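Down below is the structure, laid out as C-alpha cells.
All protein chains but one are shown at their positions in the complex.
Let's turn to chain A:
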Amino acid sequence: MTSIPIVRLTSLLLLLLCPVFIHAVNIVGSIKPNNVLQSLTLLPPSMTVSLSGASLADSRTSHIYSNGAFKFQDVKPGSYLLEVNCRTHLFPSLRVDVSTDGLVEVYGTFRGNEWDNKGERKPHPIDISPVKGSDFYIIREGFNPMKLLSNPMILIAIVAIGGMTLMPKMVENMDPETRAEFEKQQQTSVLSSQNNPLQSFDMAGYLAGSSNKAQPKSGNGSKRK
C-alpha cells in the first residue's frame, strides 16, 4: 500500500509543525457587571473587544457573547494592546503579553506613557469592568429659581437688602442707652453721613465756583481750583 508512507509522512510533518502551533494560545475573558454597568444586556450587541498586535494580521477582534465572554483564538507570541470598543461605556485598556512558551501575562497599561510602563498584573482569564458610563447629552438648562437663589452674588444682594430694611427696625427696638451709644458711634464713624465727603458734596456750589466749608480739609478740592 502506498498510502501508508504518506500517512506517516504527514504525521511526521504534523509533529514537526507542532512546536510552531503549540505556542499560539487562546486568550479568554469576560465583561463583569459592576455599579456602572448593572446588567450585560445594557451593552450594545455590536460591541467588540480588540487585541492589537504589531501587524494587522496578528490582531484579533471578538464580539461580546451573551454571557459577557470574549475569546481570541490562536494568538501568536508578542505584546498586545487589549481594548474594549464600546460606545456606551468606557473600559480600561490592558496590555497582554504572550511569551514564546505560551504564557499569558495581563497588565494594566497607561495610554500616553511608554509601552514598558506596565501597571499591576491581572489574572489571565481576564475580568474587565467599565469605569464610567458615556454621557452623550447636555441637558439644556431652563429657568430654575432655586439655582438662581444659590448664586453667591444673589445671596449677597439678598443679605444686603435684608440688612437695609431690618436695621432701622432693630435700632428702634434697642433700649434707649444702647441706642444712644449706637447713634454716637455712627456719628463718629468715618463713614457717617456728616463726614462722608461724597454725601456732603455740594454739587451746585461746586459748579457755581463757590468754596465749600467742608472742602478745605481735602487736598483734592484745592487742586481742582
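Rule of thumb we're sticking to: contacts are C-beta pairs under 8 Å (C-beta built on N, C-alpha and C of every residue); 3 or more make two chains touch, one makes a residue touch a chain; residues count from 1.
In the analysis below, contacts and distances are computed from a predicted model.
The listed options are "3-methyl-2-oxobutanoate dehydrogenase (2-methylpropanoyl-transferring)", "ER membrane protein complex subunit 1", "uracil phosphoribosyltransferase" or "Ribosomal RNA-processing protein 43", and the UniProt record of the chain not shown names that protein "ER membrane protein complex subunit 1". When the omitted chain is restored, the residue from A:44, A:102 or A:162 that touches it is A:44.
Touching the omitted chain from chain A are residues 3, 6-7, 10, 44-46, 48, 50, 52, 54-57, 60-66, 71, 73-74, 81, 83, 85-88, 90, 92-93, 108, 110-112, 114-116, 119, 131-132, 134-143.
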